[in-house]
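The structure appears right after this line, and notes come after that.
Selected chains only, in their assembly positions.
Chains: A, B and C, in written order; residue numbering restarts at 1 for each.
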């Protein structure tokens, strides 16, 4: 697996004219890598991820997965959205197995695989429950299991833990790292939470405000991720300071009128 | 500070007992009013029969077996006409809601045709379909089709975009999205639309049975009108109302059983 | 709520000051003359204030009289009996005409006798004179409604269904007869001509009107005969008015004429007197009443004693003589 984004441009036609959202984006993700992208609200992170997923069509530039150009969505690029988009009428098991069903995998086999991924996310006993009976964190785990079950070449995640409370969020982060290690999946994740990005990823792309460009690429090397005290490490704080200052450009506005910056 | 209340609660549950009492009154008060007014003798029973007289007519019709036959025939026609309308309108409405192109192709003509009164089609139906059951059923079909199509079409609007996009990233093709995501999602709305429009079908029973019917509740009412048997008119109307209520409850049951995931 | 009371009389110049009488009429050759009365202002001449109401649907006019929304209406004997049987208090005060061929049973090619109707689809509007005529015909051939495939249809729809080949026979009245006969090979099997006196058409008023304003009823009857005189005196003008109301050409209209026998004052006097054949209204009424009960169309035979009131035609005749 090798994801490559070359000279990506994206403009939207709006009432007030053309809006350039992404400009000159070049990035790559290697097989088995865990990469995060951070950036201010409205800088085009979601647009970037959606373009990779094939849900948005770039204005210029191209996206290659293993050298093949992306023209539309496909099951080689699994996606986990911020909102838990489970199918409300399907049981947890059916949700996880749905990708396989779409690909025509026979019932018995897909049940078996879904059961495995439910095991991985620790929700085996909820296999028959409906999504509405689950808590937010559980729903998000089902969404991840569902994406994994289709065995995508790369897992794209758009702020998957944004709506969770602190406790759940931390346990989900631990859990995602576990999954990543166990299944050796390639992951590209977008987040607002700088600590999260540093904690999880091997490499971080920092995007500038709109029009989004890649401001900096950061290699993260932390000694021992499983240490719960890791966020106290000096090196962790140093990474955080570095990213934060890139994001805020040193200034921290108080009464900023954000304009139309919050959306997506 | 807001005062406390039980009766005037907004969007909160009221006690079960109060609810049942009110529902009982809902039926009891009109019957009582009817009983009082008709028994004062102010209005001749030719124009407003007493509940007793209507009950008498009801028993008379029941004893002669006419009522059972009328009910059977009308039920058959209404259900046949309605089912046909459902069979056409559910796929049609779903397609129109799903594909803007199909919507553009059909909405203008449906927008015009749906305003045309169904009774106007009687001579044409007789000319083309004769005098049997088919023209009667077709009349109900025409009168129900367009409302149901538009209501189903509107339901598709509420399918979250994310659900569709998730399906694409799981490898779903458009046809699968339509059949395995959109359709199950709007099923509760479809059942609800059918519940509402079943009443529209019943409203056409008199008009449809003007086409050479020799039995049926609608025909019973129009003959009773002809010979001023007001008691039979009332008996017929009440039977239709009660059948309607029964069908309504059946639809609600169906909704509950088949769409456990949907909130009522 | 009779809104008629509030509307202004058509002609403020005349000295008519009586309260408005609403009279309903509908499409039938024997009733179109009322249109002449209206347009030639014969109501005013006879000092009666009439709101003449045209009904596209004959049935609606019957309902309107029953509901007390009309003071008078033009209807057939069997409908009047049905109404009286249902409890409506109505009185026949004038006979306009007898149907002598304008009500027809029309059949398709290949049906040549009433007996041939057995098992065939016959469309007719339930409870109308044509239904009655059909049953009379069947009875004559020893058949009943059970022997045919009865198709209850509104008269217009019935003739349309016949033309479209959906039924084998149809019972209709003029002007629908013309349309029905346009089916190729179709012909008249029998008509009201074969049952003289069976289908009289008349003016019916509410008992209340007779009791409260007999002089207005008298004026109505006077107007009718004055209208007949006018038609005789200036037929061209009259036929033009009537044909327009009927929505047909004058030539077509004249064709219906033979199928309806407009009743003169003498015919009226004779019909109102008791007798032992269908020429007598009371005899015909008894027969029809019995018939309606047997056909299950009315619950019980009404008391026919008070349905006829011949004093107004008699008064007109007396005035004519003097």
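Assume contacts are C-beta pairs under 8 Å (C-beta built on N, C-alpha and C of every residue); 3 or more make two chains touch, one makes a residue touch a chain.
Bear in mind the structure is a predicted one, so any value in this text is a computation, not a measurement.
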| item | value |
| --- | --- |
| Chain copy counts across the complete structure file, not just the copies drawn | A x2, B x2, C x1 |
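Keep this in mind: only the chains that are shown with their structure count from here on.
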| item | value |
| --- | --- |
| Reference subunit C; chain at largest CA-centroid distance | A |
| Centre-of-Cα separation between subunit C and subunit B, whole angstrom | 40 |
| Separation of subunit A from subunit B, taking each centre as the mean of its C-alpha atoms, in whole Å | 48 |
| Mean-CA-position distance for subunit C and subunit A (Å) | 85 |
| Multi-chain contact sites of subunit A, meaning residues that touch two or more partners | none |
| Subunit A-touching residues of subunit B, taken from the complex the two chains share | 160, 162-163, 165-173, 176, 180-181, 184-185, 187, 259-262 |
| In the complex, subunit B residues that touch subunit C | 44, 46-47, 122-123, 126-127, 130-131, 210-214, 219, 223, 225-229 |
| For the subunit C and subunit B complex, residues of the former touching the latter | 59, 63, 66-67, 82-83, 85-88, 121, 123, 126-127, 150-154, 156-157, 160-161, 164, 166-167, 297-299 |
